[in-house]
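A protein chain is absent from this complex, but the other protein chains hold their places.
Right after this comes chain A.
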Amino acid sequence: MHSTRGWAQDTSSVRIKKDTVSYLLPKALTLGIDISYPIRYAFNKDEKVFEVVADFRFNNNWYAAVEAGYADASQENSYISYNTKGGYLKLGANRNLIKFQKASNNSVYAGARAVISVLNTDVYNYTINQKDWPGDVSGSFTDNSTVYSLELLLGIKVELLKNFFTGWSIRGGFPIVNKATTDGYENLYIPGLGFKKNFMFNFNYTLSYMLPMGKAKSKTGTVENVK
């Protein structure tokens, strides 16, 4: 009995939460372009991607976010060689994670996206080998496919010059609807997510410009939540 009562008192005394944010950021539209893919292409010619990004800030914490792009990727090995081309659209939201003392356009955020990728794959050569009979069989086919995925991300956006931003995000992609096509072929490249792996990690690096709709306002006094 004694111990139970003691625990209850402890929690009630700790439950005081202060919200020290005293400003309200204006709504703002930010438009940008990814510059990581051109840099990556210099090191790895397998993947060519062009991506533009945009987000809209509703308030201090919530952003609607969109990325759109076009990808062209190829891979070759002894058994299968293919090229995949296609566009993608990512729609979702970002939630700001950090409360700054003063009004700031910088943000550290977590986000989620629904991703649609529309792709055309050309398996321009596959070869099936056998060991106890002479001869191998080669073939080719083309396929169209639509893949629906979920993407989770963490990102950071920093205002370098007034209204000019640079941003990083790291992303994990999870294909939800990714149907096998010709003879059970599974899409080996998904535009927007990358080459198929157990865990589809991706990132981007953007330069962007913000169009604010007004100025940061201060709230009337500090808001305190006491429970």
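Definition applied: a contact is a pair of C-beta atoms (placed from the backbone, for glycine too) under 8 Å apart; a residue touches a chain by one contact, two chains touch by 3 or more; residues count from 1.
We adopt the following convention: contacts and distances are computed from a predicted model.
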Per UniProt, the name of the complex member that is left out, chosen from "Molybdopterin synthase catalytic subunit", "Anti-anti-sigma factor", "Lipoprotein" or "ABC transporter permease": "Lipoprotein"
Selected residue (touches chain absent from view) among A:Leu31, A:Ala114 or A:Ile128: A:Ile128
Residue among A:Tyr41, A:Phe58, A:Tyr79 or A:Tyr209 touching the omitted chain: A:Tyr79
Absent-chain contact - pick from A:Gln101, A:Asn198 or A:Ser218: A:Asn198
Touch list for chain A against the chain that is not drawn: 75, 77-80, 97-98, 108, 126-137, 139, 154, 170, 172, 180, 183-186, 188, 196-203
